[in-house]
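Only one protein chain is missing from this complex, and each of the others stays in its spot.
Going by the order they are written in, the chains are A, B, C and D; count residues from 1 in each one.
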Amino acid sequence: MAYLEMIQLALRSAVSKPVTSRYPFGPRRVLPRSRGRVEFAKESCLYCNVCAKRCPTDALMVNRKEKQWIIDRFRCITCGACVEICPKKSLTMAADHQQPASQRGTETY
Amino acid sequence: MSALSKSPWVIHYDASSCNGCDIEVLACLTPGFDVERLGVVNTGNPKHADIFLVTGAVNEQCREVIRTIYDQMPEPKVVVAVGICAATGGIFRECYNVAGGIDSVIPVDVYVPGCAARPEAIIDGVVQALGVLEKKQKERAWVRN
Amino acid sequence: MNPWLSALLYILAAPVVGGLLAGCDRRLSARMQSRPGPPLVQPFYDVLKLGRKENVVARRSQNHYILFFLLLVVFTGGLFFAGADLLLVIFALTLAAIFFILGAYKASSPYSFIGAERELIQMMAYEPMVLLTAVGMYLVTRSFAVADIAGHPALLVTSLPGVFLGFLYALEIKFRKSPFDLSSSHHAHQELVRGITTEFSGPALAMIEVAHWYENVFLLGWVYLFFAAVPWLGLLAALLAFVAVILVDNVFARLKWQTALKGAWLVTLVFGFGNILALALFAPEKHQARPAPVAVAVADPSGEKPAEH
Amino acid sequence: MATTVIPFGPQHPVLPEPVHLDLVVEDERVLEARPSIGFVHRGLEKLAETKDFVEFTYVAERICGICSFIHAQTYCQAIESLLHVAVPPRAAYLRTIWGELSRIHSHLLWLGLMADAMGFESLFMHSWRVREKVLDLIEATTGGRVIFGSCKIGGVRRDIDAEAGASILRELEGMEADLHRITKVFLDDSSVKSRLCGVGVLTTAQARDLGCVGPTLRASGVAQDTRQEGYAAFGDIRVEPVTRTAGDSYARCAVRCEELFQSVDIIRRAFARLPGGPVEVKVTGNPSGEVIARTEQPRGEVIYHLKATGTKFLQRFRVRTPTFANLPALLSVLPGCELADVPVLILTIDPCISCTER
Partner (left out) sequence: MRRPLGGRCIESKGQRLLNIILALILVPLAAGAGMLFFRNVIGRRILAIAALLAVAGLCGALAWAPAPNGAVTLPASPHAISLVLLLAGSAISVYLFIVGWRRRDPLLVLLVLAQAGLTTWFELGPGAHAVAAQPLYVDRLAVIMALINGLVGGGICLYALGYMREYHETAHRDVPDRRPLFFALLFGFLGAMFGLVFANHLGWLLFFWELTTLCSFLLIGYTQSEEARRNARLALVMNLSGGLAFAAAVAWLYRETGVIELQAMLAVTDRAFVLLPAALLCFAGITKSAQLPFSSWLLGAMVAPTPVSALLHSSTMVKAGVYLVLRMAPLIAGTGVGLMVALVGAVTFVVASFAAITRRDAKRVLAWSTVANLGLIVLCGGIGTAEAVWAGVLLIVFHAVAKGLLFLCVGVVEHKLHSRDIEAMAGLVQRMPRVAVLMQVGMAGMFLAPFGMLISKWAVLKAVVDASPVLSVFIVFGSAATLFFWVKWMGKLVEVVTPAEPVAREADLGEAVALYGLGLATFLACLLFPLISSRLIVPYVAGVFGPTGALMGQGNVIIMVVMMALVLLFPVAFLDRGRGVRTAGAYLGGANVAGSMQFRGLAGTVQDVAIENYYLRGVLSEDWLASRGVMTATVLLAVMFILARP
């Protein structure tokens, strides 16, 4: 019977545990290489501006005078170009994703 | 929590996205994430929807489409801009045919970052939208009385 | 039971039962797709939410039709559970469906229009089988009254197996389930968007939803009739029929209207009509209750009151 | 004479991407389908003239979110040949592996959408359930689910270590069983067949004349696959095009189903022969000259045409996407079909509007 395969598939699924992730009621499954969000370590930063230059979407801004590192999370494509180029490894890629917001704006560190 | 936030029906429209966020929105519905746990139904019809998930930046041609869909949704309604293009135009910001984020056409209530926005981020966005929905419903009831 | 009482019980309990059934449906479907699905009471959330939403329409009077759709569906189910005439129940249900369809026509949008046309095609597909079911039940019990049919001492399904199968087929169509979710689908991705319900929003959509609950309970009640002689078996059969409908929903692609229509008619002819033919051929003494027409000579041409002459 | 005229799209639940068709139907038979496009046009080709060619890799990758990796790969190949750079063999193999993973994910995505277009929701769910497994492999190796961000000019940005490679192969093993189960439903189920067989037939001649590419072309019996050209590691790993002769929707579905297994096989072979060494070479200078690069995307052959004048901006950037090549085929099979077939037919060419309109 040509219908049996699907009936089997449906019934087998019905009696086995769903594959669904528990999120948001449980923790998110995180893979180590996941590109979630760029994190900034203020201590080691030289404010050399290389990351901002490299950023393909101009999401980064470095203010050398005020010692500010500014990121627009709503421009960042988490490509990781800044992380790769950073001479002092002040930038890292965290696996967890950036939270949604009701306002968009920049984050200043 | 009223029934309103337990039954968010969504409509998805691809303004001018690269598909990345769109397939992630769809992925939210599938067994891996199953947002129907939250009562989410993808209606595909503005007249049934509570949450408008828009992906992609606005280009000149889809401006009116977004407006129409938004107008046809019954109150209370929430707009969630999924992905950075929908928020700011993202990587396509400088393209000649891109007018900017969704908020240049209709009011946006929740911005979901990411390129492409992860399903988890979209779920967070929807959850956040539920709060906005509740608030709008209260305002509506207040205005009516 | 007192007919009024059972009708009242239906009117009060059907939304609850129907809603829970809808919840089971969604959960079970989800499990068959290896996902957990929504909470059991999700349909109630949906309806409560819809009730509080804004009512957006394409044409001002379109919702009146929906109100009457709901009223008539409730009326239909009430009739059924009060034990009234099965044919009248079917006619009332048809009337209800027609209000629904006219509402969709009234909305005048291409998608609701095609939904309405397809709904009509579906009606044309299942109506013969539904009527034949009533005919089959009549042939066995000699009554169209649901009360009499329910009180029949023997299991109806033993003499009406074909009709029962045909009725299950019609049930799949009436439940608007795949492969017959032509006019409007529970599933999001459909060429008709939401088909016949496309233009109804908020409270009107809630009414449609509740009407479907009422309708479903009534239809499962009909499944019960086939087994009414053994009540627990009847309940079990109704439940199994419901599960079967959901399983079928999940293992079929949507058919095209031509295939759906021809298929339904074929099933009606083969199972429904075949069963009735068999009943008529092999059990003639049962339905020749009425004697041959009164001898012609009795008819008095001079009128009905011969005494006055 | 009144016939029914239905606006189909741009917002429509069976269309993940906005296009618009004015469908003129009689009963439900489509008499005429008039397309209108431009809802996703952004102007990426023009952007290349003002964006650094290295940074533009990220933009090229976002021409389309489904076949993103192969777009980036094609772009890099084009630039590399302008710069006369040869990528290290390991990088070529890694590109092949990721390319095929993305083909599997794309085909599974397509199978799911196809199932849904036929109103077969649970099959959609199961296809996407399996697809999640592929996405996990992709995310584990590249860090992204749909946008890989792993290709760069001169090689790739990340390596797959032996352990990850082994786990990929293990996963593929389990996935293959799932794939068998799902493709069996697509190929054997009677209700699916009733929706696909004989719908939207493209004869070999038609497919050729209309310039179809990819599975659409191969389903009409033309054994043509750009991977035979031997880009990336395909010089070592020979690929026999999967073909069918019927040219209907079922054939297109069957081609894609078989290509799933073909891709799994390619990945296995690639891992088996994966050479060692670096995964990138240092690239200096600006591109100059004119080049054409071709690769086989899940949807068919994509052609990049680049012109550069030695500055860091390209002078001309032009993409001929597979969907663009297949659209005429779609428009030629739509008239005469049923309304219910419209989503099926739209999907059988596996349209990627985002690629097409850029």
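By definition in this document, a residue touches a chain if its C-beta (ideal position, glycine included) is under 8 Å from a C-beta of that chain, and two chains touch if they have at least 3 such contacts.
Worth saying up front: this structure is predicted, and the values here are computed from it rather than measured.
Chemist: Which chains here touch the chain that is missing from view?
Modeler: Within the full complex, the chain left out of view touches B, C, D.
Chemist: If the hidden chain were put back, which of C:L131, C:A150, C:L168 or C:L255 would touch it?
Modeler: C:L131
Chemist: In the full complex, which of C:K106, C:K174 or C:R254 touches the chain missing from this view?
Modeler: C:K106
Chemist: For chain B, which positions touch the chain that isn't shown here?
Modeler: On the chain B side, contact with the omitted chain comes from 13, 45-47, 64-66, 68-69, 71-72, 74.
Chemist: So that we can see where the missing chain sits, which residues of chain C does it touch?
Modeler: On the side of chain C, residues 54-61, 63-64, 67-68, 71-72, 75, 79, 84-85, 87-88, 91-92, 94-95, 98, 101-102, 104-113, 116-117, 120-121, 123-125, 127-129, 131-132, 135, 138-139, 144, 193, 198-199, 258, 261-262, 265, 268-269, 273, 276-277, 279-280, 287, 289-290, 292-305, 307-309 touch the unshown chain.
Chemist: Which chain D residues touch the hidden chain?
Modeler: So the residues of chain D touching the unseen chain are 2-12, 20, 22, 26-29, 34-36.
FYI, only the chains that are shown with their structure count from here on.
Chemist: With respect to inter-chain C-beta contacts, which pair, A-B or A-C, contains the greater number?
Modeler: Most contacts of the two pairs: A-B.
Chemist: As a quick test, compute the distance in whole Å between the mean CA positions of chain A and chain C.
Modeler: Roughly 52 Å separates the two chain centres.
Chemist: Rounded to the nearest whole Å, what is the centre-to-centre distance of chain A and chain D, using the mean of the C-alpha atoms as each centre?
Modeler: Centre separation, chain A to chain D: 25 Å.
Chemist: In chain D, which residues are in touch with two or more of the other chains?
Modeler: Within chain D, the residues that touch at least two other chains are 12-14, 51, 58-59, 62, 122-126, 129, 132, 144, 147, 189, 191.
Chemist: In chain A, which residues are in touch with two or more of the other chains?
Modeler: In chain A, the residues touching two or more other chains are 3, 6, 10, 13, 18-20, 56-57, 77-79.
Chemist: Where on chain A does chain B make contact in their complex?
Modeler: Contacts found on chain A: 18-21, 23-25, 28, 36, 56-57, 72-79, 97-104.
Chemist: Chain D touches which residues of chain C in the complex?
Modeler: My answer: residues 29, 32-35, 110-111, 113-114, 178-179, 181-182, 185, 187-191, 193, 250-259.
Chemist: Quick one: which bits of chain C touch chain A in the complex? Just the residue numbers, please.
Modeler: Those in contact with chain A are residues 28, 30-36, 247, 250-252.
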